[in-house]
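Before any comments, here is the structure.
A protein chain is absent from this complex, but the other protein chains hold their places.
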């Protein structure tokens, strides 16, 4: 993805307990698959959940969008890709889920997160310096 | 909501097992809250999951959006409102989650579903007659 | 239940997202149903999760047993009963799940919890005085 500063992908197999009686993965479980890819991406820059908290910020999800193109079945092997596309004011990550075997795209979506200062509980209108630093960038 | 043909609301209390270590409901669980309100709305018109399947159609979710304005805490009493806003070609439902005590809006979002013919597994480009009938409407 | 000092029951309807492709509630979800009944019971004596933490103790589950006699189906209305049966050294709660309509017993089980002192992280070999007090009993 051209405008992605950092990317990450993980592999999964759809577990039995995520499959509903229509014999497909229940749509609400995809948020877990996105999160696993997002955690892998954030760990890659050394800014996972615990590093976030240690830096004095939480980064709650403020927006989630999931577009389901094709269903995922029990035991299906999938790849979840996460691409960081915005970081200046919020952390926006795009996702794609593709079938591991055929490389067909099954799902796309995104999440947005904003920094919240843990001492004041105030939302930050710009991403704090620590995020730029973790990304190896100079905050302008 | 002016353009909603039918609405429904349910009450919930955020359970312990939905709360994460940031002490708020983990964002992925909201899909369950939306679904409980959607099921209540669809039951109201006699077109819940089982009636859908009996009518020869599944109605998979093809789009989910959730915008988180304020967090939900453990034991917080919330109201989840569902409003049916489109039905001609797809089933689009808008949601709002509000705090039961203060009536502050916490979340809004929507889901879109399309009919899939269970015999052919083909997606329908128009909602089938059965949906109109359940809504008490004449398909034009 | 003769030897239960305090009891509580809640009503539930099995939600779609708890049902697996065998068209029954996936066995792992029962821990949530037990917890909802346990929380209701503990709230009744003013010693829910938050009160526990405020009292300086956590009460982790150390043992869980679930015996599944009959399956629970989508939308089935159930009653979950919780009975406090031990409190001197640990908190043991027995559960029964019965069908709301027929009163057939579907499931039984129990959980055991022990107090852990939050300051020392030590497990307590006897339940602390605060539990006896909440139960309206004199610790011998």
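The chains carry the letters A, B and C, assigned in the order they are written, with residues numbered from 1 in each.
The definition used in the following text is that a contact is a pair of C-beta atoms (placed from the backbone, for glycine too) under 8 Å apart; a residue touches a chain by one contact, two chains touch by 3 or more.
What you see is a predicted model, and the numbers here were worked out from it, not measured in a lab.
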item	value
Among the chains presented, those that the missing one touches	A, B, C
From A:74, A:87 or A:132, residue that would touch the chain that is not displayed	A:74
Listed residues A:17, A:87 or A:132, member touching the removed chain	A:17
Contacts of chain A with the absent chain, listed as residue ranges	15-17, 31-32, 35-36, 39, 48-50, 74-75
Contact footprint on chain B, counting only the chain that is left out	16-17, 19-21, 23, 26, 28, 74
Hidden partner interface residues of chain C, rising order	21-22, 24, 27-29, 31-32, 35, 49, 53, 58, 60-69, 71
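Heads up, the rule we're going with is that only the chains that are shown with their structure count from here on.
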item	value
Other chains in touch with both chain A and chain C	B
Euclidean distance of C-alpha centroids - chain A vs chain C, Å	34
Intercentroid distance (Cα basis), chain C paired with chain B, Å	30
Residues of chain A touching at least two other chains	21, 28
